Structure formats: C-alpha cells, structure tokens
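I have a structure I would like to understand better, so I am pasting it below and will then ask my questions one at a time.
All protein chains but one are shown at their positions in the complex.
For reference, chains read A, B, C, D and E in written order, and residue numbers begin at 1 within each chain.
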C-alpha cells in the first residue's frame, strides 16, 4: 500500500489548531494568493503535458466526460431531498457542490500518482475546469424548477461561472502551459509553478484545516445524515467516475483522477455561484458538508480507494 | 525570429479578465510583495554579474548614459505640449514618466536575452536605478518653470526620489548581489531571487494586465494622439538608446537593454514623485498612456524591435 | 575567519531605510506569511534531520537543556531589577524575553554553520521550541510573586504558550519533517521549505530592520544601561549555553547553536505572552531591547563569537 | 458654534455588491462629497455578515455623507424606494460642518 | 423628515479582544442589527493603540448600532456595568432611521 503523503498532515495540523483554539491564523491575502497560484499551477502542469497530445483527438472524449458529470448532481438531489429532507433550494445547492470539483482534492490525487510514479493524461485538468459548468447549471435548475419566487438570473449566473476566477485561471494556466510546452520554454516558469506546487499545497492545506475546523459546528447541527452522505456519496460517485474512465480507455492514473473529480466536491466556486443562483439556500450547510466531511475523507481515505478502484477495473480489462 | 516569451501572455490574460469583467483579483499585499521582490531580484542579479567587472572602470560610462537620458523628457515635452496640446503641468509630468523607466519592461528585456542566450552588462541595472533622477528632475522643471503657483517642494521631491522604494531596493539588491558575488555566497539566495524570477514576473504581469484594462478608459478619452505618442515615442527613444549603447561600446545585449531603458516608461515611481512635484497634473493621463499603451507595446513588439536595432548597429560596427 | 552572510545585510538595509525615512514598507500580510513559513521551515528541517536519530536516546538530553534554560531569566532578573532599577513587572517581563528564544537568530546561526559546512544535531530545533515554556513561566513568576494586584491568569497564560503560533508551528514542522524523513518523501516539500529558506529570511530581515529602526527611540529613552545589558547579557548566556552543550556532548555545531539559543531573545512570542501574564509591564521596553540591541548584536557579532566559544570548549576536550 | 453650517449627516450601510448602485444614486442627487469605509461586518435582517470569512464573501460598506437640508430631502426621497434593493440601513442626524476653504457638500 | 423613525445611535469602541464579550451583551439585549468596523486604532486611557503594529497586537473595533428608545435604555443599563471590563468608549446620540422594507432594529 502507498504511504500517506506528508503534505496531507498539514490539513490535520490546521484542524487541530482550530480545535485547541490556537491563535494560528493565515493572512487572508496569503490564502487568496495561494488559491490563485494553485489554479494557475494545476492548469500549467496540465497544459504542459497536453502539449504532447493531439488536442483534436482527445477533445471528444474529454467533452463526453464533462457532459456525463451532470449525472452526479442529478443523483445527489433525490437523496438529499427525500432521504435527507432538505428543502428544494438546499438540496439543489448541495447537489451543485457535489457535482462540481475541488482543485485541491485533484491536486492531492496528482501528488499521490506522482509519489507512486504513475502517469496520467494531461487533459484531465481541462475536464476539471469544465466540469463546473454542468454541475452548477444542473444544481440551479434542480433548486429552482417550478419553485416560483424571483426569476433565476441566468445571465448573471453564466457570467459568474464562465468568468469566475477558478475556471478562468485553470484555462489560462492550461493555455500558457500548452504554449510553453509547444515552444519548449517551460523552463524558468516550472521553477515556480511545478517545483513549489507541493510546498504551497502544504500551506494551503493548513489553512483548509483551520477552515474545516471552523465549519464543524454547522455539520454537527445536521447530524448523522450529512456525515453519511458526505462519505458514501463521493464513494459512489468515485466508483462511477472510475468506471467511466475505464470505459473511455484512460490510463490507470487518468481513470483514478476521473474518479477523484467525480467524487470531489467544491467549496470555493460553487458557493459563490449558488449565492447568486439560489440565494435562499443556506451556504453554511453545503460548505460544512463539503469542507468538513467530504474533503478530508477524500484526501485521506478516498484517494487511495479510488486508486484501488482504478486498478480493479483495469484488472478486468486484462 | 525569436519566439514570444510565454510569460507575457499572463499580461494578455490579465487584460482579458478585466475586459470580460471576471472577478479575478490580485490581493493588494501580493501585488506589493511582488514589486518588492522584483526590484530586489533585478538588483541582485545585476549586482552578481557586476562582481565580474572592475566597478571604477565602468562608472564613467554608466554615469554618462544616465545623464544623457535627460534628453528623453526634453524631447517628449515639446511634442506633448505643442502637438498634443497638453497643459504645461501635464506635458511635464508625462515627460517625466517617459524619461523614467519601467523595471518590469527591463525584466522582460532581460528574459528575452536569456531565452536567446545573449549576455549583457550587469551594470545596466545600476543605470536603470539612477535614470529616474534626471527624468523626474527634468520633468518637474519643465512642468513648473515660470508657472508661478506654489513653490516647488524640491527638498521633499529629492527625498521622495532618492529614498523611494524603487531606487532604494534596486540599489540594495545591487550592493548585496555584488557582495554575494565577491564572497562567493550567491548560492542559497539565488534559489529565490533568480530561480523564481520568471514565475513571480508571470503573476505580476497578470496583475498589470488587470491594471492596464482598468486604465483603458482614461486613454480612450484622449483618443488617437496618446496612442500614437505611446507607440512612436518609445520607438524613437529606443533607437536613440540603442545608438548610444553602440557608441559607448556595450555588448549587443547591453545595447538593446539601453534601448529598452530609454524606451520604457514608469508607472510606479514617477506617479508617486509627480504627485508631490506637480500636484496639478492629472495622474490618470500619464498612468493611462504608460500602462495602457507603451508598456504592452514594449513587451510585445518593442523588445524584439530594440533587439533588431542593436543587431543592426553592431552590424555597422563590423 | 568566516565571512559575513550576505543575508544579514538585508537587516542593515531595513534599518537604513527606517533611518532615512524611505517609504519602503513590507505589507503586513507578507510579514505574517513569512513568519509562518520560517517557523514551519525551521521545524521541518530539524525534523528531517531528527529522522536519523533514535528519538528516545536524545530526549533526556534535550529536556535537560530545556529545563536548565530557566537559569537564564533567573540570572537576568536581579540584574534588571537592582542594577537597571526596573520595576518588578518590567524586570520580570524582560527576563522572560531573554530566557525565551528568537527563531530568526537561530536560523542565522544555522545558515552560518551551513556556510562553513558544519553539521549540528537536528533536535536543537525541538529544544528551541520547548525553551519558551520555562522562560515565560519563570519570567511571569518573577514579575508577579508577592506583587498582589489581579490574580495571574495561569490557565490563560499556559494556553497562550502551548497553543501559540510559534511553538505550535515549530512542532508541526518537526513532526511532519520527521515523518517525511522516515517515509523518504522529503522531496517535493524541500523545494519550498529548504531551498527558499534563505531567500525568505532575506526579506524577513529587511522587515526586521525596519521594525528595529522604529524601536530605536524606546531604547534610547532608557539609555546606556539597556544597551550594555542587551550586549553583555547575551554574551554571558551564550557562554553558558556553549558550556552546557559541551558538557552534554553535543557536536561543535550543536554546542554553538545551544549558545545561540541561550543568548537569543524573543520579540514575537514573549511579548504576546507577557501582555496576558504581566499586563502592567511596558512592552516597548522589552521589544526595544530585544529587537533594537540584542538581535542585531547576535546576528552580526554574537554568532561568530559563539562559534569561537564552541571551538574553544571542544579544544579543551581534546 | 462659530463658523459652522447646520447640516444633515447620512450614515448608510449596504452590502459591497450594492455599492455601485448606491453611488449612482448619490451621483444622480449631485452629492459633492461622501466617505466610504469598506471591509465592514455586522448583523441585520440577512443575518451575520463577516468580511473576514474567506469562503463566503459577505462584506458591507459604510458610507458617511454630510449635506445641506435641501439636498438631504432630495437624497432621502431618492434613497427610500431604493432601500428595497439595497437592504442595510440609513440613519439621518443633525450635525455642524466646520467651515474651511473646501466646499464639498 | 418623512418616513423616518426616531432612534438612538450607539457608537462603541472596544479592543478586539473584547468584541466577543460585547456581542454577547448585544445578543442578550436582543439587538437585531449592528455594524462592526475592525482594524481601528486610537488613543484612550490605555494609551495609543495601533492596529498596524505587527509586534504588539492592539486593535480596536468600532460598533455602530441603531435601535429604538426602549431598547436603548435596556442596552445602556446592560453596557454601563460591563464598561469596566470592556474599556473604550460608548457614545449615544439621536438619529432618524429611514424606513425601508428591512426591519433590523
């Protein structure tokens, strides 16, 4: 079995600091700077390795996987609405979060693969960038269909999604990385965007631990259901992602990453979008479930499991 | 022809984010931290390579080039005053901006040279640091000579110029880099100030793109003249810089860098100084021209042209 | 004799900028981010090299050196109280500062050793982390014993010390570094926490110079005594630390570092703790002495002297 | 007090996302001076808003504005209908403007 | 003025370390709205407090609160004994609340 990445213990350190009420604080500007860095760096890395593919060849596959990801919120919604007894607005908003993705979870998955020397398809990062669109749109439709109230601000929402920082910087990173790969000028930029990636991730996870600790109360208030959902749903979604990856003929690493994408859950882009699209949903609940339950589950337990799933499917293939 | 550096596309990404009204924002603390970094790093790099020269030998040449740079604002002023119909205050202030230099444009020039493996004189950075003095003093005199009004606060202005962050940090960087070069302890510092230079520049250009986009309106209001001036003037100044560099016997790389220095235009140090020296000038105009027109022109089109100029002059020499 | 590290000249540059009233300013978020970085990085580096020892073997020695460090404030107190004529509260609080340690001074010591290729024990960093406890507790007792007034908030104080950012992050760094060392996954994290250490230290020293300059007035007000104390006391404490290190059989490098720890003086953790424990002490005085006198003395003059002391003691041993 | 003008003081708190809308109203009323403080938090009908929360961006802005009676009437009648979209609060009180050379009211 | 309610305006400055204690008092008095500004400095009985000083953390917070007369009486009598532990200052003045749809007072 693969050893746990040292970097994820920074998350534990953050949670612990929150629990023992340490005065440890990450300056807001640092947190925001690191988000920007991670998005560009993830994109850049993906772009550089995409330079080795024929883009046109992979595009149809990539788009299919993006479109199919709309199944994730569509599955989450009835469970939340009818088993979890959430309001329509909350169930829709949480579905949007789980259909969307977490770039940091993806990054932990990539780190896992590189620690066991497994390659993966560079365009996975493009899939990640685009997966937000079906998830947020589907979640919004679910939250508002037939609900009356104010008209959904579709124009505003689509603008928020398409020009939102996360999608925008991932795409910028991909394009510049791709160009740098093509003209063979990756070099001085990789010193920052590749070499420092893990170190920045460490700091970022420390802050995410602090944030998760501050959200635990919101999770507790909803009790067992949200914990069970926050663990069982990503497992199912991860299985489905792995299955699709295998069907589409991705490498073992790519298969696992698609599992991670389907299983992971947004806590940055989705809350911002849902505030506009579904203002009557309670953001504390979706952020609590996403950051307080699913995120830690995925980086500690989920990622190795999704890898086992990928190996299992590829075993069948043989 | 040399390929365009991937790093400059971060500027494009920033402009575009501004144009499509993305919510992308660079935290102010990050912007300021990166300015400090770039100034020290540029100085440090120059200082390290100066450690290979006899300082006393190059000082007279360097100082001559600094003094001659006063010709740049002296040429800009009548064009702005009589062709552009600017007020005396505005014409003087804009002259000061164009006589002064942009460390980031210089950095792009250096990156260009290193991507085509061309050496240059380390003391160019010292010239850059000192060029602010004649530009800002000349610009102020032009703006205020015979204008009446409040007395020019020369003491305050000289203090602002000489202790201002950009001049100060460039000189600190040069001195410490020089010392590190002499005692052969460049090593652990270069991991930060040299290896990360391009990565930080990428981020910085992203922010500069955002800033430039936010200034476009001010430029448009003045219309065609300012766009024409913002392109044609640096071309002329760059030609003059290249000519001087060749006359003074600089290497091809150094010649081109002197062209870049003469052609480049300040948007950080000069606005701060002009606010004190010429308070009745409109800063929006000079920053708009500098950042919205000349800066992008220089990094995309100017730098390769100045390089062709340098090669042309050195071709004559042969 | 060893050459002065280039990095310490950033401190000089900071002081000078303050003295000439440059507008140079380090954003607060950058200062705080760098503190976090340095604490984790110092811990991480120590933890990685601790992975080569049997922890249980070194623990008794380490703890003894921590406990004995309580002698430092116990010695400082009577000097401050009866020679310096400070109030009981001030004398106690300043003692706590001098008994405590400065991670940056320690870092300069480590940089000194690595520039002359001398090894040292990794667990020194653990000693540093723990030394705060006896110093702050002893200082508080001295400041408040028999003083009446409000009851000392021991619970609050111990919570502040044990969960305070500096102790917490050092320990987090040690643990994760140790783990990374054991599982042999130091690699992508070292790109940040080791390679960039000196560069970040350079920036941090620049800010510390600015801070020291802003504190000079407070020091001047107390006059000669505080300057004499701020130089002579660390020399004595450093001698004592070196003596102990030699007795305990540390390497020459480790001996010197113990000297540095005993000689160095806190200006971050101690002020925060003393504000709670001894609210009637004047923080300006202790921070002034610590940052305005002892810190610069230690990094420029002290460190090389403590190294000579270490060599002297180990010479005896032979 | 000497050298003072009786004036009205407005103190308005809205979400940062409504600031543009608010300044448009101020411009429309030809207000000649106001002061804005960002990064403000608080409690109101929409619950707690904490500008330090990095995950949920909820920042208020406080606007202080002094103007003469007549303009105050105009401003109040412009603001009242807009409050529906703006939320937040608007307080009005009396004050004296200490006269100096600048006339930004 | 039309469409306004007469109210009391509280303006409280305390150290950031006392903010929690203050908001507890506000909650106890069932206050339904207030506004907080952090990163505030000043001079008071404890001397100068500068939030920009990175070595000595001394930050004040300013709280503005509008409520009706009756609640103001209650709040003032709760705040007065607490001022000993809170320090700082508490100013009370008259103001008008411009009526909108939200009722957070």
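The rule is simple: a residue touches a chain if its C-beta (ideal position, glycine included) is under 8 Å from a C-beta of that chain, and two chains touch if they have at least 3 such contacts.
These figures come from a predicted structure and were not determined experimentally.
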item: Shown chains that the omitted chain touches within the full complex; value: B, D, E
item: Contact with the hidden chain (one of D:22, D:66 or D:83); value: D:66
item: Omitted-chain contact residue, chosen from E:31, E:62 or E:96; value: E:62
item: Residues of chain D in contact with the chain not shown; value: 1-4, 7, 9, 26, 31-39, 64, 66, 93-105
item: For chain B, the residues touching the chain missing from this view; value: 28, 31-32, 211, 267-268, 271-272, 275, 283, 287, 291
item: Residues in chain E touching the chain absent from view; value: 11, 13, 37, 39-46, 52, 60, 62, 72-73, 76-77, 79-80, 83-84, 86-93
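In this section, only the chains that are shown with their structure count from here on.
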item: Most distant chain from chain D, judged by the mean position of its C-alpha atoms; value: C
item: Distance-maximising chain from chain B - centres being C-alpha averages; value: E
item: Computed distance of Cα centres, chain C from chain B, in Å; value: 41
item: Chain C: positions in contact with at least two other chains; value: 27-30, 32, 195-196, 272
item: Two or more partner chains touched - positions in chain E; value: none
